[in-house]
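For reference, the structure is listed below as structure tokens.
Here the complex is missing a single protein chain, while all its other protein chains stay put.
Lettered A, B and C in written order, each chain numbered from 1.
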Amino acid sequence: MSIDTAELPDADGPEDRPAPAGNPGWLSDDELSFVRGRMPVVYIEAVPVRLDGIGRVTEVGLLLRGTPEGEMTRSLVAGRVRYGETLREALFRHLENDLGPMAFPQIPASIVPTQVAEYFPMPGISAYVDARQHAISLVYVVSVTGTCNPRQDALEITWMSPEEALSEATLLELQGGRGTLLRQALASVGC
Amino acid sequence: MSIDTAELPDADGPEDRPAPAGNPGWLSDDELSFVRGRMPVVYIEAVPVRLDGIGRVTEVGLLLRGTPEGEMTRSLVAGRVRYGETLREALFRHLENDLGPMAFPQIPASIVPTQVAEYFPMPGISAYVDARQHAISLVYVVSVTGTCNPRQDALEITWMSPEEALSEATLLELQGGRGTLLRQALASVGC
Amino acid sequence: MSIDTAELPDADGPEDRPAPAGNPGWLSDDELSFVRGRMPVVYIEAVPVRLDGIGRVTEVGLLLRGTPEGEMTRSLVAGRVRYGETLREALFRHLENDLGPMAFPQIPASIVPTQVAEYFPMPGISAYVDARQHAISLVYVVSVTGTCNPRQDALEITWMSPEEALSEATLLELQGGRGTLLRQALASVGC
Partner (left out) sequence: MSIDTAELPDADGPEDRPAPAGNPGWLSDDELSFVRGRMPVVYIEAVPVRLDGIGRVTEVGLLLRGTPEGEMTRSLVAGRVRYGETLREALFRHLENDLGPMAFPQIPASIVPTQVAEYFPMPGISAYVDARQHAISLVYVVSVTGTCNPRQDALEITWMSPEEALSEATLLELQGGRGTLLRQALASVGC
């Protein structure tokens, strides 16, 4: 499972950790593989930001991960929405998973996403590609306070200025079209 | 299949028409049932509206359907997003299915929905209930020109003023919490 | 000036407090009156809300004010945007003015409003009326933490459940069409 972590919107590895007993939202690898070939899978993605006292974005957080090939890539907080789980719960769960328990994400009052990204296994349908599946991702910009300590599979979170996040060099470090997605998400908050 | 048409966001019966040969997005009843118990299923829902020359909503269209029990209910245009299909394609397909080939929906330039509704089989998690599944529905207000001739399972489309659409009597004719959803969607266009 | 406080979006009385010396955004009564008859005046309005840990609205705050006629009315946080002032600064200034220095408003990352209300002195043009002026109001839902102690001209802030805020009785206590506006603003956050 860790093999395809790097190429995914599912930052915590889709099903690579134990689920609560009897949770129908947990899928075996075979089941997940079956479903992925037949249905769009719902994801959330989040761009963590630091805001100043009047709501301006001062810093943008990007996760740094290593691919199995030893390449370093940047990614957003991301993960699948499980059966029976609300979008807010999924958003909170993945933010906590990726940023650690001392980060305090301020989940927005509106669950309408900032942007919707449609990932397809076949290129050319949209700007976004995910070799494993057809994924529909609801994308949010989330203000985070506290201290971020990424979990195992992310090496670190890098906080950078909006300008740096929007630089060509940074955008190219995001995969599967997520450079475009980051640019669009930051546009919605005036960056 | 027609049995659960009335209680669904999936206005065209999820899989009740032939699919293109080899379309992996088409699911047998067993497969659909399997998937529905394990993953959130993505839907689109649309509120058809008539606009005047400067974009004000003059009329709201609601479908009138009969339930298997012989009850009449109001519903929105709605349906599942298939594997490999973009949200725009799904939106267009379901609008055409429900309003007929002489209706001309103006699919909005932004695919970010007006509202997101989360349906759960178990009540109390959200305002929306769907006995069959956990569905995540992206909701749009769509301007429609031309002539609407609903297909087989909708008896007719009723065009009414925004005030009438928002009246208590009308909202109560929508099921599964969609009265609330209609109210929220119309709020986004100033009604 | 306090005479028309109650009928206004401008909760702090437009110009009833001293401005920084030489601030061109400060207008004498005559100047304000001249301008108001010739240009749309920009306002911000805010619906203060309390959120739970995953961003759901748990409480809605409405200000209680007395009119010069001794009637009690509910109002939103509201006020004019001054020359040279950003929308964020105006939003923060009016929230602080109306809720007191111990309230901590979380100004949203996006300055795109939830709703736009157009007030006209002549009824019938829109749902919103302001006898004094043509005002264009950018409306936000703002999460507030801390303790709210309204200033002089608001008697108190009442926190109520979203259901209570949306009840017919409450909506009727807002003036100039703001019952509709409150309903629309809360719709955007799923209420």
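Going forward, a contact is a pair of C-beta atoms (placed from the backbone, for glycine too) under 8 Å apart; a residue touches a chain by one contact, two chains touch by 3 or more.
Worth saying up front: this structure is predicted, and the values here are computed from it rather than measured.
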Item to check | Touch criterion as defined above, residue of C:Gly61, C:Gly79 or C:Pro113 at the omitted chain | outcome: C:Pro113
Checklist entry - Which one touches the absent chain: B:Leu27, B:Val116 or B:Val141? => result B:Val141
Next on the checklist: Looking at the full complex, which residue from B:Glu31, B:Glu89, B:Asp153 or B:Glu173 touches the chain that isn't shown here?
Outcome noted: B:Glu89
Item to check | Absent-chain interface as seen on chain C, which is shown | outcome: 24-25, 27, 31, 34-35, 37-42, 81-87, 111-116, 118, 120, 122, 125-126, 134, 136, 138
Checklist outcome for this item: It is residues of chain A that touch the chain not shown, namely 115, 127, 183-184, 187-188, 190
Checklist entry - Which chain B residues touch the hidden chain? => result 49, 51, 53-57, 86, 88-89, 91-92, 106-112, 114, 141, 143, 188-190
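To be clear about the criterion, only the chains that are shown with their structure count from here on.
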Next on the checklist: Can you pull out the residues of chain C that are in contact with at least two other chains?
Outcome noted: 188, 190
